[in-house]
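I have a structure I would like to understand better, so I am pasting it below and will then ask my questions one at a time.
The complex is shown incomplete by one protein chain, all other protein chains being positioned as in the whole.
And now, chain A:
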Amino acid sequence: MKTTLHRIAFTALATAISTSALAEDPLRIGAATYGLQGEFMQLWSNALEAHPAVLSGDVEVTVFDGRYDALVQSNQFDSMITRQYDAILFVPIDADACVAPVIKASAAGIPVVGSNTRCNTDQLASFVGSDDVLAGQMVAQQVIDQIGDNGKVVVLEGPIGQSAQIDRGEGIDKVLAENPGIEVLERRTANWSRAEALSLMENWLTAHRDEIGGVIAQNDEMAIGAIQAIIASGRSPNDIAIAGVDGITDALKAVTQEQMATILQDATAQAQGALDVALARLGKADEVPLSDIWERYPELEWAGGEADTYNIPWTLVDQDNVAELLEQRQ
């Protein structure tokens, strides 16, 4: 009887020790996203969970929903620092409000890798994202390529003051400056929203009738809202040059119907690339499997994960690649 009890106690103890040894094994990475309410951040966090090192059990990721609030993100940083995460992937809501949490974490010896949105600090271990100024140039160029040197366009902008709105706007301005024959009839924010862009475009179509030759939208949701307004007004979106940014699923579908062009922002590459770089900074890049994005973008230099900035290329979505991209979304 006594020996049996001893044996049980011993087994229990041994089990406890071995599980705790296992539990120490996976690296704990926190991912602080600005908010999980849009399709893009959903794709981003799903890609993170599908990283080969997460699937193999070498890395354990926890995704935090920042709820579009810089203060919420700052509090989440505090708890990640308290719980001693090995590294943090950071998609800040605001380029300035993010600075203090990053400094706090790096002072605590936790490397922070930025992803997708910028943070105005040199304390980031690295940044893996895409250049929004370039996106602005590409989206404007797409529209101008279709309507030619002379024409009239409207511009749909993101929420005024957000870094993506400022940077994409800067890119659009660059291209417009090079094309003096293009007249901007209207330029207004629709706050990234499909419903807002729909009403705005309906009103613009009333005010400008058939003058509008092109729609430059800073994101796809607003481009789709514009398409719906154009259809509702009895016009055909095929007659108006429309382009957006991001490559959301509905935009890809609209590309297949030749209603718009879009520029894909690769959420998978941004998320998995950021984790790869974080693993490199933890000295684990040789021990755990890395993602395949470095093979997918040969022009992207891996550099052992040591670079300050990784600019994931934008991909122009056209008839050649849209079917394949849509298939990946299934």
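Criterion: a contact is a pair of C-beta atoms (placed from the backbone, for glycine too) under 8 Å apart; a residue touches a chain by one contact, two chains touch by 3 or more; residues count from 1.
The definition used in the following text is that contacts and distances are computed from a predicted model.
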The chain that is not shown, which UniProt protein name from "ABC transporter permease", "Carbon monoxide dehydrogenase", "Cytochrome c-type biogenesis protein" or "Tryptophan synthase beta chain" does it carry?
-> "ABC transporter permease"
Only one of A:152, A:174 or A:188 touches the unshown chain, namely A:188
Touch assignment to the omitted chain, from A:207, A:303 or A:323, lands on A:207
If the hidden chain were put back, which of A:30, A:92, A:111 or A:225 would touch it?
-> A:225
Could you list which residues of chain A touch the chain missing from the display?
-> 36-39, 41-42, 186, 188-189, 194-195, 198-200, 202-204, 206-207, 221, 224-225, 228, 231-233, 248-250, 253
